[in-house]
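Heads up, one of the protein chains got dropped from this complex, but the rest are sitting where they should.
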Amino acid sequence: MKKLFVPLAVIVAAMFVAAPIAIARADYESTMLLVQKIFYFHFATWMALTVAIGVCGVASVIYLFKGSKAADWYAAASAELCVIFGVFGLFSGSLWGRKAWGVWWQWDARVTMATMLVLVFLGYLMVRKYGGPGSEKLSAAMGIFGAATAPFVYKSVDWWRTIHPQTTVMKTLGEKWPGAWMLVWFCSLAFILLTVLLLVARVHLEAMRSRLDDMYLAAEE
Amino acid sequence: MISSLIVAVLQQIPEGFERVTGGQQVEQIPAAPLVVASYAFFLLLMVFYLWTIWRRIGKVETDMRALEQRQGQKR
Partner (left out) sequence: MRPGFVTVALLVLKKDLAIEFKSREIVYTTLFFAVACVMIFSFAFVMEEGVPVEGAAAGILWIAVAFSGTLALGRTFERERYSETLRALLLAPASRAAVYAGKLLGMILMMAATEIVLTPMVAFFFHAPFFARPLLLVALLGLGTVGFASVGTLFAAMLVRTRTRDVLLPILLYPITIPVIIAGVRGTAALLQSPPEEPVATLWIGLLTAFDVVFLTLALWTFEPLMTE
């Protein structure tokens, strides 16, 4: 794991240097013009969030049922990433909406559900911090329930015709505008690799904390 | 003099709606600041998060070294 870190960091850095250049060069979208360019990172961040939520959900289940400490580290690390990427997703969406919809905020189905997800994982972090001993299990419950509601967030925009673009946008983009489609998936890949990178770094912190706890326990003997 | 002033003012009040032919349509909400803000916020967020990880790792390392020192002193 450690040996891959530096090469991965280099790749991610390169992708994040290339991405803005490619985005700036990309064609304008017909109705939204310049502001549509927020989409490339906006979609990518939700991809990263999906990965983070998946990791958190699975890790929480493993921790709850198998008691694996490493699973708990991954759950805690990915929950933080959920919050970070979720906040950016909401922020970028808000800026885009300001131009495309005219308002900074809209209580449409997907925006509401996405906000809820960020709140759930904020709750995860709260309970870990303020829950006292045994809070790892409590947070695992939050992780599981949060991950379970994620598919509803994805589908919400299909079930209710609201102001938010639907999932068909991405499905048809490949045929209609391959340049944008490739760019979106490039950015998404960059974000997902970034997620992996941050996850590794964050889990390393948790592992160190755990070692410190063991040292304290050994010192008391 | 007052009358010429009044005439000048009256001439500037449009009679009705005027059509602008050709010319660029000015956008009401400028998009560029929004796009720039979005990407800048992402950069700031990443830098901030990496900084918090680095800071927390530093704290753990300090605690570890302090503990090792105490262990060394005990022996």
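When the chains are written out, they are named A and B in that same order, and each has its own residue count from 1.
Everything that follows uses one rule, which is that a contact is a pair of C-beta atoms (placed from the backbone, for glycine too) under 8 Å apart; a residue touches a chain by one contact, two chains touch by 3 or more.
Quick caveat: nothing in here was measured; it's all calculated off a predicted structure.
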item: Among shown chains, those touching the left-out chain; value: A
item: Hidden-chain contact residue, picked from the options A:Trp105, A:Phe152 or A:Tyr216; value: A:Phe152
item: Residue of A:Tyr28, A:Phe65 or A:Trp105 in touch with the missing chain, whole complex considered; value: A:Phe65
item: Which of A:Ala141, A:Val169 or A:Ala218 contacts the chain that the document leaves out; value: A:Ala141
item: On chain A, residues whose C-beta touches the chain left out of the figure; value: 64-65, 112-113, 116, 119-120, 122-123, 126-127, 130-132, 134-135, 137-138, 140-142, 144-146, 148-149, 152, 159
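One rule holds for everything that comes next: only the chains that are shown with their structure count from here on.
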item: Computed distance of Cα centres, chain B from chain A, in Å; value: 22
item: Residues of chain A defined as touching chain B within the complex; value: 20, 33-35, 37-38, 41-42, 45, 80, 84, 87-88, 91-92, 95-96, 98-99, 102, 194, 198, 201-202, 204-205, 208-209, 211-212, 215-216, 219
item: Touch list for chain B against partner chain A, complex; value: 29, 31-32, 34-35, 37-39, 41-42, 45-46, 49-50, 53, 56-57, 60-61, 63-64, 67-68, 70-71
